[in-house]
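Of the protein chains in this complex, one is absent; all others appear in place.
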Amino acid sequence: MAGPDRDRLSWYEASARQRLDALLDPGSFTEVLGPAERRMSPHLPLFDLPRAFDDGIVVGSGSLDGKTMFVAAQEGRFMGGAFGEVHGAKLVGLLRAALDVKPAAVLLLLDTGGVRLQEANAGETAIAEAMRAIVAARAAGVPVVGLIGGRAGCFGGGGLIAGTCSRLAVSEGGRISVSGPEVIETNKGAEEFDSKDRALVWRTMGGKHRRLIGGADAFCADTVSAFREAALRLIADAPAFDLDTLTAEQARLRARIDRFGQCRDATDIWAKLGVNDPDAVPAMDTGAFDETVAQAREAVHDAR
Amino acid sequence: MESLTFRHTTTKPLPGTKPQAITGVVASGNLEILLERVLPPDACEVAIETPVAGYGPVWEAVVADFVARAQPGGVRISINDGGARPDTVSLRLLQGARLMEA
Amino acid sequence: MTLAEILASLFPEGHAVTVADGLVAGEGPFEGGRLRVIGVDGDAPLGVEGALTLAGHVLDAVRAGDKAPILVAVDSDSQRMSRRDELLGLNECLAHLAKALLLADRRGHPTVGLLYGHSAAGAFIATALATRVLAALPGANPSVMDLPSVARVTKLPLEKLQEMAKSTPVFAPGLDNMLATGAVHAVLDPEKPLGPQIRDLIAVLPERDERDRLGQERGGRPVAEAIAKAVADQIRAG
């Protein structure tokens, strides 16, 4: 295995543990309720499904540039990173502790398909608990920053958690959405959404679209170091959680719907945003894309 | 789910002092391996939970070869399997041993 | 109960709550002050416009500064499943609605959810589950996914799932299971006036999020509370 060389380590490919190891200051990570404690799902055996020692989420504390961080990282390859009872409760416990301890920030390395169906009610409720705890931490002045670039994306309730964070960093591979492509296709037909058209999937919910419309605050190359730099930047610049922020968010989202509500495709939105060659956006490298983002005023805001 | 446990005696303890390590992910065709230095220095135990029934003899052979090669004395190894192929199991076991030796 | 019956029971002296495109908004006299009502009616899906409209009402209430309680009445579908909604950032809009409710709560508005029909997935999280206390009426039918769909995804026979659902509330749809999970705090009595029942809930609003404790007591979430507490304790201890 390659060591945690954060400049080379692909966020998309890395495991939750590899991401944390490389993201934080070397050797600074302390896990709580780690795998040796074997706090595994009490429910998966009923479905004859294999369990994971950490139930697919790694939580603990560490430091980033010397500042204390609380961190949670979902493992997108175990049950699609989905929220089960133990998985969700670990996140909730971490967020609740943040309210008392007040670390410099909480970093959520989201990589999730949403709720784990085999434990759906527990997962759904845990997401609601997590959102309340995020709001409490933010109101107490602790920034909560989401980092999204894993293969499971950030779907279902995970998308709502992302929308609750102070700031979000996303890479090209990262997808943020409530209903997944397959779910839309299953319910509404392939005419509504052809989930096999992967270019369409990424145009509609991928990192570049989210960044351009202001659904995420930073766009990262697919390396751990890019996410680390973005996290440091975003922590220093996190909006407060108060009436002003939500009033601004209301106006921001309302304006988005007014302006782009008639658009059929992301490329129509990008054209309206002033992007010269919308069809060229998917192929742009990070540098070219950053220049494009700089032209879209919707991309920069404190309204979250 | 099928549970398997194999116990071996080794000629020496696994080098290094790291108390525990984990590698791999429970996913289709993959597995996670947790290693803990909690046994007497000449003992090794491997406990497996697998959703694929009927591969006991294969697991036994894979574990025996690993123990002969790595001599992981003192280590308890716990495996959550996601239906990994034997070569992947071997690779993860070796990766785990290397992590413990670090 | 229908929404009209609920409103009649809540506001015997009349009210100004209206429904448009499945979105509920308005207020009525309540305990010497007023009770604001927002919600989703008629099993309507919640999309980007609906979420912003409801959030707008909540933020207006916060700006009014009267700390009046807010009732979130819900009989909804799931989130609206469409390419357009996702293109426009449905996750932000739904999260914004939830944040508006959580802000109102923090600013002294008691928030009470009232589940009287269906609700599911993202719509459920953004509305009923974002209140301080969630009540339900008998016959309410919250779900994450219906059992036939669960059967399809998990590749387990429907009969087996139905059997498992009897002893394992953690995955099966329905009010009883959501109650056992702790997501729903209480079931109201439709035979009695709803106003006093809501008043009583507000009188004893839980200080902290106690849904995991309820889930533990009721057996629907056997380990969540202990896990969350263990994580919090250990990390506080450094």
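Annotations
Here the chain labels run A, B and C in written order, and each chain numbers its own residues starting at 1.
We take it that a contact is a pair of C-beta atoms (placed from the backbone, for glycine too) under 8 Å apart; a residue touches a chain by one contact, two chains touch by 3 or more.
In the analysis below, contacts and distances are computed from a predicted model.
Its UniProt record calls the unshown chain "Malonate decarboxylase alpha subunit", which is the correct pick from "Glutamine amidotransferase type-2 domain-containing protein", "ABC transporter permease", "Malonate decarboxylase alpha subunit" or "Sodium:proton antiporter". Among the chains on display, the ones the left-out chain touches in the entire complex are A, B. In the complete assembly, the contact with the undisplayed chain comes from A:E13, out of A:E13, A:D244 or A:D277.
Residues touching the missing chain, restricted to subunit A, are 1-2, 8, 10, 12-13, 172-173, 196-200, 202, 206, 208, 282-283, 285 (touch as defined at the top). The omitted chain makes contact with subunit B at the following residues, 52, 55, 57-58, 61-62, 83, 85-88, 91, 94-95, 98.
Criterion: only the chains that are shown with their structure count from here on.
A linear topology is adopted by the chain contact network, the touching chains following one after another without closure. Look at the CA centroids: the one farthest from the centroid of subunit A belongs to B. Just count the C-beta contacts per chain pair and the biggest one is A-C. Per-chain Cα centroids separate subunit A from subunit C by 24 Å. Not a single residue position of subunit C touches two or more of the other chains.
For subunit A, the set of residues that touch two or more other chains is empty.
Interface of subunit A with subunit C (complex): residues 32-33, 39, 42-43, 46-47, 59-61, 70, 85-86, 88-90, 92-94, 96-97, 100-101, 115, 117-129, 131-133, 135-136, 139, 156-157, 159-164, 176-179, 183-184, 187-188, 192-193, 204-205, 209-210, 213, 215, 241-243, 246-247, 249-250, 253-254, 256-257, 260-261, 263-266, 269, 304. Interface residues of subunit B facing subunit A in the complex, by the touch rule stated above, are 1, 20, 22-23, 25-27, 30, 32, 34, 36, 49-51, 78, 80-82, 95, 98. Listing the residues of subunit C that touch subunit A in their complex gives 48-49, 52, 55-56, 59, 62-63, 79, 81-96, 98-100, 102-103, 106-107, 121-122, 124-126, 129-130, 144-145, 150, 153-154, 156, 164, 168-173, 177-178, 180-183, 209, 211-212, 215, 220-225, 227-232, 234-236, 238.
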